[in-house]
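With one protein chain removed, the remaining protein chains of the complex are shown where they sit.
Per-chain numbering from 1; labels A, B and C assigned in written order.
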Amino acid sequence: MGLSLQTEIAGLKLKNPILSASGCFGYGEEATEFFDINQLGGMVTKSITPLPRTGHPPPKVVETASGMLNAIGLTNVGLDRFIMEKLPFLQKLSCTVIVNIAGSTVNDYTMLAGKISSLEGVDAIEVNISCPNVDSGGLEFGASPAEAAKVIRAVKKASRVPVIPKLSPNVTDIVAVAKAVEDAGADAVSLINTLVGTAIDIQTTRFKLSNRFGGLSGPAVKPVALAMVYKVASAVKIPVIGVGGISSGDDVVEFLMAGAKAVQIGTACFAEPTVFLRVIDELSTYLKKNNYQNVNDIIGAVKDG
Amino acid sequence: MGLSLQTEIAGLKLKNPILSASGCFGYGEEATEFFDINQLGGMVTKSITPLPRTGHPPPKVVETASGMLNAIGLTNVGLDRFIMEKLPFLQKLSCTVIVNIAGSTVNDYTMLAGKISSLEGVDAIEVNISCPNVDSGGLEFGASPAEAAKVIRAVKKASRVPVIPKLSPNVTDIVAVAKAVEDAGADAVSLINTLVGTAIDIQTTRFKLSNRFGGLSGPAVKPVALAMVYKVASAVKIPVIGVGGISSGDDVVEFLMAGAKAVQIGTACFAEPTVFLRVIDELSTYLKKNNYQNVNDIIGAVKDG
Amino acid sequence: MKFSGSVEVSGKTVISRNIFSLDIVSPQIASQASPGQFIQVKIPGINSVLWPRPFSVRKIKDDIVTVSIKKCGKVTGLLYDINRGDRLYVTGPFGNGFILPQMGRSIYLVAGGAGLPPLLFLCESILEKGYSPKLIHFYSGARYVEELFANDELTSLGVHSVVTTDDGSYGIKGLVTEPFANDLTKVHSGKDDLGPVIYGCGPMAMVKKVAEICHGLECYLSLEQLMPCGWGVCNGCAVKIKAGDSDNTEDEKGFRLARVCKEGPVFKASELIWD
Partner (left out) sequence: MKFSGSVEVSGKTVISRNIFSLDIVSPQIASQASPGQFIQVKIPGINSVLWPRPFSVRKIKDDIVTVSIKKCGKVTGLLYDINRGDRLYVTGPFGNGFILPQMGRSIYLVAGGAGLPPLLFLCESILEKGYSPKLIHFYSGARYVEELFANDELTSLGVHSVVTTDDGSYGIKGLVTEPFANDLTKVHSGKDDLGPVIYGCGPMAMVKKVAEICHGLECYLSLEQLMPCGWGVCNGCAVKIKAGDSDNTEDEKGFRLARVCKEGPVFKASELIWD
């Protein structure tokens, strides 16, 4: 009997549950210098905004203990150049392609969702709601269940493909946000985006990031991500995509047992571009060793310890 | 000219800004097997509850990347035995003694604050509001500005010594909580308590903690703690005590530059009981090298990078 | 005062593919430590792992403290590559250690895996004090031959000694508690006035088995738990044991929390609660 790694998110069949995370994999082209990215379950693009953005000035990255801070600031080519320059490559892929979108107003999101979801080759839209909502005073869309629901309801109306909100961990009650976007029609959720953090250069008495604050990612945040994934997966019916600090097949098994139907890998691919393949391998080995024939058998399997 | 490390929190003169963190230093006695704890700026006791608590059953600790999870569950001797068995030792100390209290109802807190603040040798009370509030359905007191203010207002009335709420980082807006407790009369705030996290044993398919969730501490959380300390210190007038992932004099300098008037060290003393002395030394070295004569000169000194 | 600081590794002995000993120089620990106590060891510069690791004191000679280590995970794997001249960060000694037996009673030492080093230290200590090797029965077990902490050292003591391995790759095949249980039944029916004293150390499942076998006898067991600090401040190692009369706790009556690193690691078998 063969081993099946296939899993399904919002009607999308993934050949395995391993995806690349937004902002850590460009638009996919760079990775082809290392491996055939059709071996992935899927890939998620960098967040696309209506217009191109250069993002924050350097310095915009800091290393921290088992983690890193980034204040890249949504550097991206913007919608038009995405369509002209990046889409043709994505259209040739056989793995699932998820395009991540970000905006400052509900209008930004619906415009992006409408246009991008009608492009051939785009299988789903991931909605980055960790951006400051200019219409409501700069607080993140993802910071309140009501605001999150508002943007997702609008995106859902505009989109022809499944809509996957990406939740911010910087909230008191992520389950409330997840339920709100579920009610608003979300087809799945992915979590977590980065935790807000900072670092100071004590020689210059300055913030190490031009933007003062950045987002913390990497193995340091894994326990936080895993707890949130478990809580959300236990509370909603839509599939959950787990992300945060994953760098091994064993990490993937933890997220799947916590209830994630798929996972994304971000920071870990910086040092090891082929981490995805190693992780798929390690996941298979774990399943075989423990006599599972189907990866779905471990999803949500965790019991009290 | 001598170097001054002296700093002041809510009228308490600390000979230096280095304190032990609650739950990581027992009631102080164990450390005397290693060094004279009067060399510290001060010490904070384990959280005291009205009655003794055995806490959660093992396993209750997990190692994570540059961090650890604990689900100790407020194991402590309870108020009566604290007074009988632990207080006499604390009364002999010349460093500042802060007693941390925790409860499940507002009444628990006021009773504890009333009794403990009238004991000789207790210089201040730190209020752990990261506990589930049984009166309001189990949500943490610290999760909402209004609930936090309610408990602090009551504690403030009951207490004869300065009251220092210890804030939870598991909130959307820690500044709102800090401002609420400032308005409620808090004399200072300390932050952060631990971040909620979990870990799964993939061999047994069980949570690694009997309580499912635990609190993340250690260097992994330092960037998050530092960001919150900076935001709160910029927004309130009362002094801020910084805590989270500190293990070196350079870490202390970062927290002071972010606006903390003192810091606490928790997890780092597990492996190195004398970490406090090393850190005081490293802090002095930094100040001397950079021609500061007074530690207060670097408090809040950070500028944009 | 307990010790906390950087120490030099003055010697290393590789015993098998998995077992090795490190000698460290610490007059302060050497002058205090007794059998059953342990030290906490951290490798400087390995920053992603925060907790030190507990190892029982195996031997003391002048200023040198020896620990014997089984390679079985992250830190022990890295310790295997430590060499003479390298430095480690060490704290200790911690724990209560074993209560030495009164002269003349027959002694049963039952060691599983990493339980051997402290019992060997105990055995050597009482022999040095003039205890008769004839009264000492030493049972030591491991999963397979490469996981045996000592062999020649054991036989050269002149005590009754039985070695088992789970897979039969050395000594008797099976669990160490089996020959021990057999022999103890025989003695039990003997004429020993005060009865035997039993010391057990090893994995939880094994010491539990020893406790069952020794029901009603004088038996001391050393427990293993995760130990974030080792010096009593974190409560991470705490287990429930039977309480004395005066104890009351919020959660339950009749129980009391004991920190394995401080009130233990050695407990009277009769105090322990198995669930």
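As a working rule, contacts are C-beta pairs under 8 Å (C-beta built on N, C-alpha and C of every residue); 3 or more make two chains touch, one makes a residue touch a chain.
None of these values were measured; they are calculated from a predicted model.
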{"item": "Full-complex contact with the absent chain, from A:K15, A:K60 or A:K86", "value": "A:K60"}
{"item": "Candidate in contact with the missing chain, chosen from A:P219, A:P239 or A:G305", "value": "A:P219"}
{"item": "Hidden partner chain, touching residue among B:S66, B:T194, B:N211 or B:T267", "value": "B:S66"}
{"item": "For chain A, residues in touch with the removed chain", "value": "23-26, 30-31, 33-34, 46, 49, 51-55, 57-61, 63, 65-68, 70, 72, 75, 78, 218-219, 267-274"}
{"item": "Hidden partner chain, residues of chain C it touches", "value": "45, 47-48, 78"}
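Convention: only the chains that are shown with their structure count from here on.
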{"item": "Computed distance of Cα centres, chain B from chain A, in Å", "value": "34"}
{"item": "Chain centre separation in whole Å, for chain C relative to chain B (CA means)", "value": "35"}
{"item": "Whole-Å separation of chain centres (CA-atom averages), chain A against chain C", "value": "48"}
{"item": "Where chain B touches two or more other chains, by residue", "value": "59, 65-67, 218-219"}
{"item": "Touching two or more other chains - residues of chain C", "value": "47-48"}
